[in-house]
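Here the complex is missing one protein chain, while the rest keep their positions.
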């Protein structure tokens, strides 16, 4: 099903960019969990467009209204539904391009898939706007994880050759993960923030856009959670991550670099530390055989440059089947990577909570 | 569920490395499809160990017995079950390491996950042997796809700095994909085959192992198949690919490289070719918004070096909780990448057939 | 997952009786289907409380707002979400009974299941109010079925010994099914309507309630749809029907009566009629081996009397663990069976559309 995630929790996302509202239903959350709506607002604000030129000028308030599933500040255990009503709609901006496929967008594939009936305004259900309810769900799951001592966080690892520092795969701390969230731009270093901001503004001025890589980590996640094969943590995380538009790749631990190593270089030897099993290095990214090892979970995600650029592009009108030149109007992000950071965190939060809940637990045998 | 894939078709894998048998149940296959068992044997032989020193010396016959779902050479439409009985078992080889965690293996995480009850012999259900029934399923799905003009194929893209040629993302043909299958070593170039063989034998002699990257493609897949968000083709393919042990990353189209491009460089412009909508370049890898564009589907998968190496390694006995030195005996692949090539094809075959079947089709309205 | 149905279409229901809103997300609907919102209103009005004394006096407007999935009057193919905001809330009516279990209600079991965190007001998510969005989904599915010549309908088969006529299992027509929908009280006969109305009013005056049986049928459904074993039409229909509060049983065709027959009496012999395979009798209820036979689909559902009655009842305060006498205040249906009729139709509509979509369809082999 296109917009349903099924696991220990179920998530059903809905909405179109210029429709009446977007939202999410989250089923099978544990009951009695305290949810802080202000903190959810702060989480979602990290995804919201900024006024600093690095993102779209659209004014997305994105305030979720809770319809069900919360009672006296706690989860009821029954479905938690939230809706964000679309307020700032400029359909007119998109009216004239509806049948000329925007390159790197889903206009043409969506038209085929839905026999031309899908909502074409602003990308419809394919729009990055649907990541707003994903972030709502991620923020909810993140609060439940946090109450068990599990912290997740992410930063921009690189933008077109500008590299931020890395999370130390062995020593990364909850404090470091939290610190990034308080920055106005999600890098670890001040210097890379400055360079990246300049790159984005420059791309904007050139009517262009730029891609990048997000690095994401979790600490405090218990060892022994997950499953081999189809429901390993990598499988669940990647399924959720690829639901975010513009993602082109994902790698865990040392990822693609492991292809250049010998086994004797890549294997993480086990050791004891304060009576606990650890690995001295963490090339495996905290997951072995689909199951958490107790080491930090770490992965990176590649984002393509925003497809919407204002330069003239060659394309095809797929209704008239003629070649046309296209100029995309409207307000667009010259780089979606900064706003994608909490989206990736959300995918991880949902995956980790889902895996925790899905692990089979039975009362002990009485015999 | 650890070993079930659910989609347009359902796949339930079972078995342990040294148990009685391994196998698979495939549900919801279309009825009446001709299955050529000899060709399945040929497909699976590509995964089987070779006698040329590049893989384990174990003698895995891996001949699947069909228990149900085939009648007079055609699929019945009801569950297709196949079992491969384990014949060549050397449990003794593994007896002495059962509680010392082999680095980069799932011994420790599996022990935690299953409270010590999982079958530890040869990795149990975590063993790469379970990819044999995955290849059976992949071979079945591949034959059904082939009868609709859809061809998939893969090759070793690189091993530790030795780079094979690439599939041309725009012009790759079914013939090229088929040609690799007929080679004794799955590269595009003779020269890289020679270099890679030498690298693997050298690693073997050094009691070491080596990782690599597999590139996989599909041609002939119709445009308009897939879904946005959770059930996009990338989501389905990656969920299946991460079920294969030792996979650390996946990227579609130009993948992580897109993070270094401007939108004006990365966007694939649309054009008409023989009255058909195509893109001039294929950075998107044949998938836009989770849906096939009609261009070749192309992705790459990173494999870590085989964790089992015969050098002494430091580790922990997780039962006695003491640090120990470990020497892994037994017969192991110095590089699993050549044998992984048909496994990746299998993941793609299952994903594509599942997506084809899952696309909602209703009889036309009568009104 | 408590409130998700997964099949050819996915349905995610949410809401609590006295919360902000109730609603539904429907995923995987076919694209381009015309939806008539006025007709949906008419369908849902059949479930709404009546002013004639046979139902609660609560004023439930139950007007669904479409948030997504409809564009220019047609389904987009992406998730269709609808919300009904709760307007007429009288929480005060329920305040004093929150920890004394109402007999035959889910107060006590819900408290255990959700560790006391579920919304207790008016039954919360266990309330019959959640059948309003179920009816919305059923009305949508029913319109899509209708456009393919498939008609469903239901009537009250019996109330405490008062028996309405039956649908003729062989000859029932679309017209007969439609006719019941136009009646203010869903019986086939005027005489039984009169008797049943009197029975309900009498139960109301006695501070009591009454149960009954609903009979439901579909005509025009094509033969050959469904599956053996777990996804047979009976399995799907019964899973959906038991999601409706107060259902205690379901039977297909001649149902429990078949237990009193010889095979020679029960078997429906096949015959040809106008070149079509039919059965002369329809004890099987239009389903054989989980698959539609082309004969009318017919089943009956038993509803218990409304648990909420205003008489004093003995019960337990499950917080203080003391025995208490309970008097339920508030406005309740003396008989929910008339309002349940469109709910049962909805379950059938969802099941039939889901099964139609789920049937695997592949483009024909080219070879």
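Letters A, B and C mark the chains in the order given here, with residues in each chain numbered from 1 onward.
The rule is short, and it goes like this: a residue touches a chain if its C-beta (ideal position, glycine included) is under 8 Å from a C-beta of that chain, and two chains touch if they have at least 3 such contacts.
Just so it is clear, the model here is predicted, and its values are computed rather than measured.
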Problem set entry | Contact partner of the left-out chain, one of B:124, B:186, B:255 or B:307 | B:124
Seminar exercise, completed: Touch with the missing chain holds, among C:53, C:73 or C:289, for C:289
For this session: From the listed residues C:253, C:296 or C:338, report the one that touches the chain absent from this view.
Result: C:253
Exercise. Hey, which of B:12, B:151 or B:349 is the one touching the hidden chain?
Worked result: B:12
Problem set entry | Contact set of chain C toward the excluded chain (per top definition) | 1-5, 13, 101, 103-106, 108-110, 112-113, 125-126, 130, 158-161, 203, 206, 208-213, 223-232, 234-235, 238-240, 242-243, 245, 247-256, 258-272, 275, 277, 279, 283-285, 287-293, 302-309, 311, 313-316, 318, 321-323, 359
Exercise. Contacts of chain B with the missing chain: which residues?
Worked result: 1-4, 6, 10, 12-16, 19-23, 25, 27-28, 31-32, 65-69, 71, 74-81, 83, 113-119, 124-125
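Keep this in mind: only the chains that are shown with their structure count from here on.
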Exercise. Between chain B and chain C, what's the gap in Å when you average each chain's C-alpha atoms?
Worked result: 45
Exercise. How many angstrom lie between the CA centroids of chain A and chain B, rounded to a whole number?
Worked result: 26
Seminar exercise, completed: chain A residues touching 2+ other chains are 1-4, 13, 113, 125
